[in-house]
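Comments concern the structure below.
In this view, the complex is presented without one of its protein chains, the others remaining in place.
Read from first to last, the chains carry the letters A, B and C; within each, the first residue is number 1.
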Amino acid sequence: MIDVLYFAWVRERIGVPKESVDTQATSVTELVAELSAREERYAMAFSDISALRVAVDQELSEFDAPLQGVREVAFFPPMTGG
Amino acid sequence: MIDVLYFAWVRERIGVPKESVDTQATSVTELVAELSAREERYAMAFSDISALRVAVDQELSEFDAPLQGVREVAFFPPMTGG
Amino acid sequence: MVVRVQETAFDLGAEVKGFAEGCKNAGAVVTFTGLVRDLASGNLDRMLIEHYPGMTEKALSKIEAEAVKRWSLNESLIIHRHGMLRPGEIIMMVATASKHRKDAFEAAEFLMDYLKSRAPFWKQEFTNDGTEWVESKSEDEAALGRWS
Partner (left out) sequence: MVVRVQETAFDLGAEVKGFAEGCKNAGAVVTFTGLVRDLASGNLDRMLIEHYPGMTEKALSKIEAEAVKRWSLNESLIIHRHGMLRPGEIIMMVATASKHRKDAFEAAEFLMDYLKSRAPFWKQEFTNDGTEWVESKSEDEAALGRWS
């Protein structure tokens, strides 16, 4: 089980801020494919990966990052702090 | 008559912060030569012109600046503001 | 080296004064303050700042640690708010203290550049016309190139 978090408009499209996902995905990319296959709202949120950023266990990561031992994955648009 | 002002260690060497000088000098360089010829304390203060800065009528200037119509000349070391 | 992420407003004057007093022997203190600016259209009603609790603090601490590694800093401070803000309200501030002004300036700019596009904050603007997520700017991403 991995906690999956969504922020900003990704959260709005998916409809929840957080969920627990039972997955065998070995990378973020596989997780994205798995979620996208589930329901239209995921497919829509993940339709353009280049517009998204991902954090793995609260560290900014690449989409090909492995998921072994990972507890938390978060998807969000490019950040706009400051 | 020109008001001549001195600041920081130039003031200390000359011994006064300000004086009125009756001069026919046509440039700052000539004024410096005239003062230096007067007394040892001036000669000492002006011994190394490269260590000095000059303001003519409260504007930073070059030593070859003309003195026609000028009311105030100031000599001082490089500034250390901030 | 302090990082604070909070919903409540903070007193800019008190923070800057306290920071400067806390590092008297630094000589040079630089601060940056970010405020909610009204839009060009002039009809911004409020701005919601969303963040990623847990990751935000980590990301800011990491950015601050990197600044401390690169420049000679006596002290540094990052305060960032989240939640609902009105135009004119203070969003965040950074402060840096160093013996030399160059270090203090560069470190503050570095903190801001990284904070802009590497700390997990997202801004949503509420206007008469609706709501909109603020898009990241390509020049903010480009600004990071200066430090690599």
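FYI, contacts are C-beta pairs under 8 Å (C-beta built on N, C-alpha and C of every residue); 3 or more make two chains touch, one makes a residue touch a chain.
Predicted, not measured: the structure shown is a model, and the values here were computed from it.
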Visible contact partners (per top-of-document touch definition) of the missing chain: B, C
Footprint left on subunit B by the chain that the document does not show: 5, 7-9, 55, 58-60, 74, 76-82
Footprint left on subunit C by the chain that the document does not show: 11-18, 20-21, 24-38, 87-88, 90, 99, 101-102, 104-105, 108-109, 112, 143
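Following the convention adopted for this analysis, only the chains that are shown with their structure count from here on.
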Gap in Å, rounded to a whole number, between the CA centres of subunit C and subunit B: 48
Interchain centroid distance [CA atoms averaged], subunit A/subunit C, Å: 26
